[in-house]
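The structure is given below, and queries will be raised subsequently.
A protein chain is absent from this complex, but the other protein chains hold their places.
Going by the order they are written in, the chains are A, B and C; count residues from 1 in each one.
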Amino acid sequence: MSVYSAFRTLVPVRPDDIDMNRHVHNSKYADYVLAARYDQMERCYGMAMDAFLERGLSWVVRASYIEHRRPLVLGDVAAVETRISEIRKHGVKVDFMIERESDGRTAARGWFDYTLVCAVKGRPQVIPDDVVAVYSV
Amino acid sequence: MSVYSAFRTLVPVRPDDIDMNRHVHNSKYADYVLAARYDQMERCYGMAMDAFLERGLSWVVRASYIEHRRPLVLGDVAAVETRISEIRKHGVKVDFMIERESDGRTAARGWFDYTLVCAVKGRPQVIPDDVVAVYSV
Amino acid sequence: MSVYSAFRTLVPVRPDDIDMNRHVHNSKYADYVLAARYDQMERCYGMAMDAFLERGLSWVVRASYIEHRRPLVLGDVAAVETRISEIRKHGVKVDFMIERESDGRTAARGWFDYTLVCAVKGRPQVIPDDVVAVYSV
Partner (left out) sequence: MSVYSAFRTLVPVRPDDIDMNRHVHNSKYADYVLAARYDQMERCYGMAMDAFLERGLSWVVRASYIEHRRPLVLGDVAAVETRISEIRKHGVKVDFMIERESDGRTAARGWFDYTLVCAVKGRPQVIPDDVVAVYSV
């Protein structure tokens, strides 16, 4: 059981997210999680992506796992809940759950493993103590 | 001066909309207008895209013109205002204006010219009278 | 070790695939694999996606795992190799490897787990024998 807090962001489905199967294109779920993390970095952790970029740092995806349960369709709003499951020396693992906001049913779940990198060279960086502190809520 | 009503929809910028120039990618503005029209079809005209698809009809873009004024960036919300400027036999021309919601400054403006088509064959269709009535607000 | 054949498709990186970090956006790797599978369904298995749609069938992603090794950048061509690792009653698991074509270095690897569904209702379908035969190369 994770000791870290869960946060929730609403991401409305856009028509350009819909594919030939008339539901949200599978790779867009990764973009919904990304949108939720950006929102939560700023709104919930108080350390927006810009704060990292200003320090010459950026986050990149090292690995991800996505499980699709029910398709989201046009008109749906994705409720994206994320929660840090592990803070490592150079990275953070984040579990997510995407629900259809109208009825709370699970659309997708999985995790993203992010690495902190130097924005210019892309080399992994040790997560600074103040960032660890901010993420340890 | 158009005799038709203007409607407004907020579209939050997503991280996957940002390109290598670190602002919203130019082709995404077309997707923001599309998102606004879908929202307004349902919420403002009371005739969602689904209502067209159920009648075997769909809307396609015949032509579009977009003028970029100021870039939108991560964290911005696009306020998309659209207004029908012309209803023709087989199509509708829609003017749009995209503002940065935080300060009301213009990000882009232009128009989309849509044609009503048969959803299966893609052939232009005469806009039914009830649709003309719904759009004539 | 998989008994199934590996196939290779070249996917050129497009400027709209590049994100604010100036490399290929992470969710685009899933789209590159999809592009490779569509190409290979037609060219290597001789059964294009259209052949499925004509039978009222479609493939959807049930789960996916992606590991990122080295970023692809503008000007790169992705060489996408896929190989079926498992054929189940309702689905197929496909391993992939994405290399930078210029030097053969690994950009990403992982797998996609696809389910065969009825195109209208989205319900899982037993993979027909002729499809199993076609995929068992």
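Convention: contacts are C-beta pairs under 8 Å (C-beta built on N, C-alpha and C of every residue); 3 or more make two chains touch, one makes a residue touch a chain.
Just so you know, these numbers come straight off a predicted model, no measurement behind them.
Though it is not drawn, the left-out chain touches A, B, C in the full complex.
One of B:66, B:87 or B:134 touches the chain omitted from the figure, and that residue is B:66.
Which of A:11, A:61, A:74 or A:92 touches the hidden chain is settled by the complete complex: it is A:74. Interface residues of subunit A with the unshown chain, by the touch rule above, are 15-16, 18-20, 22, 25, 27, 74. For subunit C, the residues touching the absent chain in the complete assembly are 11-12, 14-16, 28, 31, 34-35, 38, 42, 48-50, 74-75. The missing chain lies against subunit B, touching residues 21, 23, 26-28, 30-31, 34, 58, 60-68, 71, 110, 119, 122.
Heads up, the rule we're going with is that only the chains that are shown with their structure count from here on.
After Cα superposition, the angle needed to carry subunit A onto subunit C is 180 degrees, rounded to a multiple of 5. The interface carrying the most C-beta pairs in contact is the one between chains A-C.
Residue numbering at the subunit B/subunit C interface overlaps substantially, since over half of the positions present are found in both copies. Rounded to whole angstrom, the centroid-to-centroid distance between subunit A and subunit B, based on C-alpha atoms, equals 29 Å. One finds 23 Å separating the Cα centroids of subunit A and subunit C.
Across the assembly, subunit C contributes 27 as residues in contact with two or more other chains.
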